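Removed: one protein chain of the complex. Kept in place: all other protein chains.
To keep things simple, chains are lettered A, B and C as they appear, and every chain counts its residues starting from 1.
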Amino acid sequence: MTDLDAWQERSRAWLASVAPEFGREARAGLSQDEDLAVGRRYMAAKYDAGFSGITIPVEFGGQGLSPLHKVLFETLEAQAAMPIGYFGVSTAMPLPILIRYCDDKDWVRERIVAALKGEEIWCQLFSEPAAGSDLAGLRTKAEQGGEGWTINGQKLWTTFAQYSDYGILIARSDPALPKHKGLTFFWIDMKAPGVTVRPFRLANGDIQCNEVFFDDVAVADSQRLGPVGGGFSVAMATLMIERYAASDADGFGPPIGAFVELLRSHTINGRPALRDGRVRSVIARNHALRQGLDSIRRRAMLIMEAGQEPGPEGALNKLFSVRSRQKLSELALDLQGSAGLAYTEGAYTKADWAASWIGAPTMRQAGGADEMLLNTIAEKILGLPQDHRPDKGVPFNQIPA
Amino acid sequence: MTDLDAWQERSRAWLASVAPEFGREARAGLSQDEDLAVGRRYMAAKYDAGFSGITIPVEFGGQGLSPLHKVLFETLEAQAAMPIGYFGVSTAMPLPILIRYCDDKDWVRERIVAALKGEEIWCQLFSEPAAGSDLAGLRTKAEQGGEGWTINGQKLWTTFAQYSDYGILIARSDPALPKHKGLTFFWIDMKAPGVTVRPFRLANGDIQCNEVFFDDVAVADSQRLGPVGGGFSVAMATLMIERYAASDADGFGPPIGAFVELLRSHTINGRPALRDGRVRSVIARNHALRQGLDSIRRRAMLIMEAGQEPGPEGALNKLFSVRSRQKLSELALDLQGSAGLAYTEGAYTKADWAASWIGAPTMRQAGGADEMLLNTIAEKILGLPQDHRPDKGVPFNQIPA
Amino acid sequence: MLYDEGQHAMAEETRRVLAARTDRTRLLELLDRTGAWDEAFWATAVEQGWTALAVPEEFGGLGLGLIELGLVAQEAGRVVSGAPFLTYGHGAVCALLASDDEDLLATWLPRLAKGEVKAAVAFAEDDGAMPAAPSVEYRDGRLHGTKGGVACGLAADIAIVSASSPDGMVLALVDLGQASGDELQRRAIGSFDNGRLFADMTFSGAPATVLEAGDAAEEAALDLQAQMAVLTAHEQTGGAEAMMLAARDYALERKAFGQPIGAFQSVKHRLAEMYGLVEIARANCIHAAARQGEGDFLEAAACARLSAIEAYDTATRDAVQIHGGSGVTWDGGLHLHMRRARSLAIELGNALFWEDLLATELTGEPA
Partner (left out) sequence: MLYDEGQHAMAEETRRVLAARTDRTRLLELLDRTGAWDEAFWATAVEQGWTALAVPEEFGGLGLGLIELGLVAQEAGRVVSGAPFLTYGHGAVCALLASDDEDLLATWLPRLAKGEVKAAVAFAEDDGAMPAAPSVEYRDGRLHGTKGGVACGLAADIAIVSASSPDGMVLALVDLGQASGDELQRRAIGSFDNGRLFADMTFSGAPATVLEAGDAAEEAALDLQAQMAVLTAHEQTGGAEAMMLAARDYALERKAFGQPIGAFQSVKHRLAEMYGLVEIARANCIHAAARQGEGDFLEAAACARLSAIEAYDTATRDAVQIHGGSGVTWDGGLHLHMRRARSLAIELGNALFWEDLLATELTGEPA
């Protein structure tokens, strides 16, 4: 562990050194555009310091280190509340996909370095109005003709598309095949003619998600990623990366310690809140749950360090942690009395109970809804049968809408 | 309400007068056979006093009164813990079915009077090893030939079959029809040749349930109830009666007041248990739940009194009350410390926490498992689609076992 | 208790009127502003006479009670409408009726009945929903101290305030319009549910009239808190039912894997559980409204409040979940219910307050 310990120390030291410039306090009160600009400067500084693209090979501009190095740095980075939100999708999924499926390696390296430095941003064009949990149901069309492809259709839930230079996209290239077949993967220039991006607002007030319209958008065949009709497995690989990237035993809400500190000065019907059995039960049970999730994560890291595949129990984190966050946040608001009524849009979900509460339902959808996760556990881990799926094996254009 | 008030007063007075002879204290320590004998004497006394067969027409030996009279009497009777368990199935479902479907009215009257007096006992032969929630999947065969029918097969979960003189039975008369069709209803002489009854023990130690085997049992066509192939709707009518009969906001476990009294002398980590926030929460929430169920029941009674059909929310009682009973009983054991370890087989579930705890899972199955009740609410009340049923419309003998 | 025909008709009519006059866009806009309220609702409430429902006839009211007000509250909850004035106006009516000062009654009740006056009720402080010894003090006809998070606080014309005095707790009425800027400060709370008009109210010598003092004040305060809680429970139940039905409709319409998502048992059972919570809350609400003035009213009110909090919280959480991505967009508007479920759960004492109150009623033991 000495190498990793040294890495962790180095990470901690660097993050501490840049915290005054990029940390939460430095950004308080900024508009989203101003905050993004700070974020771009942070990404450039991180690149220069050698903490960008930790698992990306050196020849593509990364550090060529292990997933463990990545987890260690990113845990500290999250604790330090650095402005990385805008680049999370951009640097997580599209880059490994490009490396694997794109032939022009020089171009790929250019893109990766630009993305890691925060100069360019990538988005991920997956979900559609009629295809959320059921990704294979998507309708955006890719028609082949002449030199390349023409894209028509609509994507939804595209995070930070409004700031994106490029995107990776999955589209239906053959509607006559059953729905899991007939999908193909591309990269897209988001500034190309025919691409329209419309940001919309989420329940918590954030403007991060977009509708993206494709109106006869021309795409070269060289922009295709993977074989024609092979898009579903590319997308699945991408989503698996996403699921494991989202691992925080607090569900990206405040930790139990913050709950304890919040209540230290409060009373419940005249008695100190921390002496109330209900509060003690909530503290103890949520702590035990999160400790368990944390032990699972630490064990997985040890297993990865030993060069083996971690167990399937890693899939539990998002499901259990976000539900815990949701109810704990509700209670934290309730217990504060009138102070619990206050709300500041855009507050940090790991430090602000109202932001954590109102954002929790979105987290329960992102990267797989609870119901999908439960199905996956039941089917993939416990070996239970698939649900009834009337659309199985039916050509896509014959499924009743 | 004066007529009903008078009825309630009269019921209360009579029950109080016979409590010393038949009540819980009088029966403490009796074996099941001895207890049954006391029960038969109680039934005879109740018949003589005019409280038997409250909703059964006078011409069949009943009182010809309203469902409201019945509910009022039975609520008091349950509170008084009279020995009625052995006769619950016997007098609830089979008697109305006989009245409706059996042609020999004199014989029916004889049977009803004998059942009401506790001289004869009826059982209900529905469930089978391969047909629990899915009643229509049953396999016991009724083959027509000559004057009557021949029954072969096996029933399971038949309550008090070991004491029964007669039973009502549903069997498959035509396996070539889809599974809901092809069922026919009969009454059976439980002492007939070829009927074998094997009692088995439940998790709580009780011996109430039986396997019943039919080995070439001859049944006259006059014993048929309802048309050939019309058995499913007869069974459904029977089960609906059962569902509404099982209505107690405490789920037939101890009331909240008993929980409060139990804890009055206990401490939790040195503090009076009733001052602990967790205990207070449990008391308050379970009370609120049960008060709600009780209000629903009282409203339904008022509606019935006004001659109208009560709302569908009556279906909630068993689901919510038994779950509440189950968890509350677990907690009651836990909170008693070492006293919570004691157990007496056969104790009364409304007065004994261990008996209530260990019997709760059986109650969650009886008269419709939780999952079936939830499905019924979702489909019948909320209008949601049926689950996928691969067996729908398929001839019974072509469904893969 | 069964609703009679008149009550049924009133509920129908209220629902019809509110459905016609409620505009989600307008409600969404309110979230971004402080100090603004659902004026269309309030105008409707005044026009329909809802403000007069529970005021005695001699003071220009209709002389009805919690049952009728509860019906209106339930319909208001259903459309997440409802400036908070109806509930708190009723609180003020109760507080006034608890006093026997005919002048005061004659001054304020007719104006409350006509909706000319909007009221707030300020009991809560940092130390709880109903502190027995408020930090706000009443001395020589004036109030001193701060009440936090007062609903309606930004728009109310009068406030009913609990305060400590040499005679024990008092319930005092403040004519907010008569107090000078030095005597009264209202600080807006930027909230997740701004239409509730939350404000911290600081009294620096604002003139006040005592309605009740000592034990009578404590009793009156508890009774009017319970009455307001029963109205709020109706509002929560209406909201919960709306969420359940929205999720049901979505589950019938939205398809995944080739069938409506309502055919999946996880969705079906979630909805069936919601139905159960809504009906239990409703039964408790109706019962509580019918027990107004009886010895078990407090207990019945606590049952209504607890089951309504649970129903609304669970229904919003689960309905949003069933809606998938479209449950979390701004324009989809489900967060209107999410926010309202939270603000109503905090106003009037949180679940722990009512658990303790009910447990005390049932066990005789204080917390």
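Note that in this section contacts are C-beta pairs under 8 Å (C-beta built on N, C-alpha and C of every residue); 3 or more make two chains touch, one makes a residue touch a chain.
A quick note: this is a predicted structure, and the numbers were derived from the prediction, not measured.
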Option touching the unshown chain, where A:Glu74, A:Glu371 or A:Asp391 are the choices: A:Glu371
Residue, one of B:Ser11, B:Ser66, B:Ser247 or B:Gln326, that touches the chain absent here: B:Gln326
Positions on subunit B where the hidden chain makes contact: 127, 130, 132-134, 137, 156-157, 200-205, 209, 266-271, 276, 278, 326, 330, 333-335, 337-344, 354, 357-358, 361-362, 364-365, 369-371, 374, 387-392, 394, 399-401
Sites on subunit A contacted by the missing partner chain, in the whole complex: 256-257, 260, 264, 272, 274-275, 277, 279-281, 283-285, 287-289, 291-293, 295-296, 299, 302-303, 306, 313, 316, 319-320, 371, 373-375, 377-379, 381-388
Contact footprint on subunit C, counting only the chain that is left out: 264-266, 269
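Assume only the chains that are shown with their structure count from here on.
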Furthest chain, CA centroid comparison against subunit A: B
Whole-Å separation of chain centres (CA-atom averages), subunit A against subunit C: 39
Computed distance of Cα centres, subunit B from subunit A, in Å: 52
Residue numbers of subunit A (touch at least two other chains): 268, 276, 278, 387-388, 390
Numbers and ranges of subunit C residues touching at least 2 other chains: 259, 267, 352, 355-356, 367
